[in-house]
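If you scroll down you'll find the structure; I have some questions about it.
Only one protein chain is missing from this complex, and each of the others stays in its spot.
This part shows subunit A:
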Amino acid sequence: MTPRPHLLQVWQDPGRLVALTLREWDLMLRQADSADLAASLLYLVQQHDLLEQIPAPARAKLEWVRPHAQRHRQAVAFEVGKIGAALRGVGVPLILLKGAAYTQAGLACSHGRLFSDIDILVPKAGLDATEAALMMNGWVSGHNDAYDQRYYRQWMHELPPMHHVKRQSVIDVHHAILPQTAAVRPNPDKLRAAAVAVDGQPDLWVLAPADMVLHSAVHLFYEGEFNHGLRDLLDLHRLLEQFGREPGFWNGLPARAVELELTRPLFYALRYAGRLLQTTIPPSVVLAAEAGRPNRLLLALMDQLFGRALLPAHASCADWLTGAAGLLLFIRANWLRMPPLMLARHLFHKAFISQKK
């Protein structure tokens, strides 16, 4: 295998940033663009006060993303405020997931992280009221096809994505973190019960640290599209590095994974964050996470697949198997979503009926 790209090494070893030549910066910035990580890289360089020490062209290119990243942060805060106002009378607590949660909770992994949708988690019983309240405030559902509506409402763990008619911002309203048709269905009541309030923002909640890590892992390792694979793995790395300094976090993580039936995604998260980004993980936790280890054959295959799909989507990181790895992971993700017969019916519908319109 070729050596790990610098883009994977700098997070655990930022001192390396000043040792890179201009040519190495050139390749790293191209890979960062492909992985949507340019703004994260800017914040990494800045956090370690190294902006003045890197080659001028690289610095100038990193500065291109700063206004966008600043505006993004501001826009997320604004949208979350609007969503909070829309849901005030509904009586469901507003729990943010993923990117919006990282940003509003001020976590390190939100620095420079750009994303398009805001994800929220509400109780299934409050889904109708939430949807109605959002519609009253200008959000509309984009999927008008009857089949798509049924797909989301009966089978999935979220409503069809809703976008705001004026601002075009998109919300995904979740009631669980995996589809209702998947073999593994972590109980969302447990996630909501453990949610923690965001400091200084009344009525705003995020998942507890261990749950946030597990959700991030589920999202990454159950998804079929990996164009943000490295960005999501970096979320895991930064969450683990930040929460890992809090007492009790590491001890509680494997047990919580067992409780939520998420030992497999936790195993993958620790394995690939450790391998690709050199995340610091206590040996006892590595041992405890073995509970989620797949059999040897499957693991050998997954190493090959994730080892490719989690690299930046740039030609310099691809080999002759990269395309095949992406395809197999896409198939796997659908396989994990629903039982085989249902999947066959779904794919048949998507291929031959939906397209005719």
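Just so we're on the same page, contacts are C-beta pairs under 8 Å (C-beta built on N, C-alpha and C of every residue); 3 or more make two chains touch, one makes a residue touch a chain; residues count from 1.
The rule we apply is simple: contacts and distances are computed from a predicted model.
**Student:** Just to verify: the chain that's not displayed, which of "SapC family protein", "ABC transporter ATP-binding protein", "HprK-related kinase A" or "Transketolase family protein" does UniProt list as its protein name?
**Tutor:** "HprK-related kinase A"
**Student:** Quick one: which of A:P14, A:P55 or A:G274 touches the chain that's been left out?
**Tutor:** A:P55
**Student:** Per the definition of touch given earlier, which of A:L7, A:A35 or A:V65 contacts the omitted chain?
**Tutor:** A:V65
**Student:** List the subunit A residues touching the unshown chain?
**Tutor:** Spelled out for subunit A, the touching residues are 21-23, 25-26, 30, 33-34, 55, 57-58, 60-61, 63-68, 70-71, 74-75, 314-315.
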